[in-house]
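Please find one structure pasted underneath; my questions will follow.
The complex appears here without one of its protein chains, the remainder shown in place.
== chain A ==
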Amino acid sequence: MTKLFVDGVEVEVPAGSSVLQACEVAGREIPRFCYHERLSVAGNCRMCLVEVEKAPKPVASCAYPVAEGMKVFTDTPMVRNARRNVMEFLLINHPLDCPICDQGGECDLQDQAVAYGKDGSRFLEQKRAVKDKYVGPLIKTIMNRCIHCTRCIRFATEVAGVPELGATGRGENMEVGTYVEKALTTELAGNLIDLCPVGALTSRPYAFVSRPWELRKTDSVDVLDAVGAAIRIDTRGPEVLRILPRTNEDVNEEWLGDRSRFSFDGLKRKRLDRPWIRRDGKLVAASWPEAFAAIAEKLKPLSGDRIGAVAGDLVDAESVVALKDLMAGLGSENLDCRQDGAALDASRREFYVFGSGIAGIDDADALVIIGSNPRTEAPVLNARIRKRWLAGKFPVGFVGPAGIDLTYPVTALGEGPSAIADAAAILKDAKHPMVLVGRGALARPDGAAVAAAAWALLRGAEGLRADWNGFCVLHQFGGQVGALDLGFVPGPQGRSLGGMLGGGVDALWLLGADGFDPALIGPETFVIYQGHHGDRAASRADVILPGAAYTEKEATYVNTEGRVQRGRAAVAPPGEAREDWRILRAFSAVLGTPLPYDTIEAVRARMAAVNPVFGSGFLTAACSDPAGPAGDPAALGDAPFVPPIPVYWQADCISRASATMAECARVIPPAMAAE
């Protein structure tokens, strides 16, 4: 620890900290453009100048190490003057086009110019003009505004692991871009927009759409991958205009994947906004009572074991518990939330969550990835693995298809499950070994064996302890773990999804279940589709009940590590669509057996009764019992693993409806193409 004085206040900071960090500890705000706590230090904008006793010149505090007894002054005439001059230089070539700039109102340069800017310019020469660059369909560039802080370059190189941005030319001719005018091949591009301190990189879909002060901001969580990133949904009137990440150190730090950030335009298209009933082979618009009556008429004569229900990937826990209770009332045990057929053993939580927690990646010291491409399944989580790899001494073994570029080097062990045994060498000396099993690796005939083999691998490496659980299942969507937590799986006599298809049941209730081919449903089966998008399954439905998307309901989701989080309604569902648990509650009344809850609090109390984790929030899944999940590790097949999400941009019903995502899928080459 080093002791120093900031404006006369004594502070103590770890040795090697920068003066800027010490100033922050002392509660002094230092203006900055290039410095960012999650990126390397560049020290090129000079906005962070402070005065240090005995130093002959002002020093750039972000790049200046603290020393014992140092006296720092952050607000002297010299400091203010120096910063004013830096600002004047920064503005020399800046176009000052705030009135037409989308960053206006949330721009670091604008804000700091208020504090340090002059009211006029002394620069009479021509300003330089820089050609705008193409960096992909998500980012609009106005490079005249760039102040060369290089944050974007450092983010792409360090965090995203795609060294494709750079500064070419020099001096007056320096330009930031890809040089070859190509779309960045990253799933994290949107973060560049947040990082750019000026309006040089702005959101292309959001261009000229709105001003920040017109927006209503709703804090929520993302469900389009299983990370459960903290987000803020910005809306104006009934429309979602953008989605931004919020900081949650334990989950997404401050990053967000592009599908989670940009696919919201899919919320406006292909929506189910009223009930529909199939009459003479055609779907016709109906009212809620008509739709309910049609379903009730069909279900009443059926015995419970001829009715089934499937929960989709984006479902909220409230609607899952309501559907489960409804099915129980009908006498059905045919429940399944594993549309992909993943052999997830729901009997113990350790078998299906990301045991170490996402933040646990930082503590891991060896990793084996089995049948997963975390880059497309959870880009933010993949960036965290990369961050751990950058910190050094982190062997990564990979069992899965060759040619996948994860942005960090891996030891390819083989393409099929037989290679799992070879992975022991990677984990051999690790104190915190981690085995990341993709959900896709379990969605195959030998899935149970893969789970068991992965578990055995970790047990052999002593990675299943009370103080460390390295068994990490990576799910793909935000609704998947919550449904498992609520036990939405076949009861003792129940059928799984496979058993319900092909005529295994006479009536099938699909709650947002779009993840499997509806043609597999038996032709005689009566299908009820409850959901928000007219995607694959809705076209097969006999009755359609319009539900709410994740931005439209108060809802609970559980992320891949088992963290229970609340999503909030930012806008109302369109048309006659309703919150999903309310639909189920209303229908139960039509059946004459109303579900015993009328308020969301009561539903949540019911959830907590089914699984206490819904009452307690976040439980780390420490492993108390080394006995593994059902499955015979010897029964491994030899089919190679295949990536479960072939196109990152179009993985769920919302992103499939999004024009922005379609454009990304068109121009951005899949990440797996090895360079």
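Here, a contact is a pair of C-beta atoms (placed from the backbone, for glycine too) under 8 Å apart; a residue touches a chain by one contact, two chains touch by 3 or more; residues count from 1.
Note that in this section contacts and distances are computed from a predicted model.
Not shown: a single chain whose UniProt protein name, out of "2Fe-2S iron-sulfur cluster-binding protein", "Ferric reductase like protein", "Spore germination protein (Amino acid permease)" or "NADH dehydrogenase subunit E", is "NADH dehydrogenase subunit E".
Screening A:Pro65, A:Gly169, A:Pro445 or A:Pro646 against the full complex identifies A:Gly169 as the residue touching the chain left out.
Considering A:Thr2, A:Asn44 or A:Thr178, the position touching the chain not shown turns out to be A:Thr178 (whole complex). Interface residues of chain A facing the missing partner chain: 157, 163-170, 178-180.
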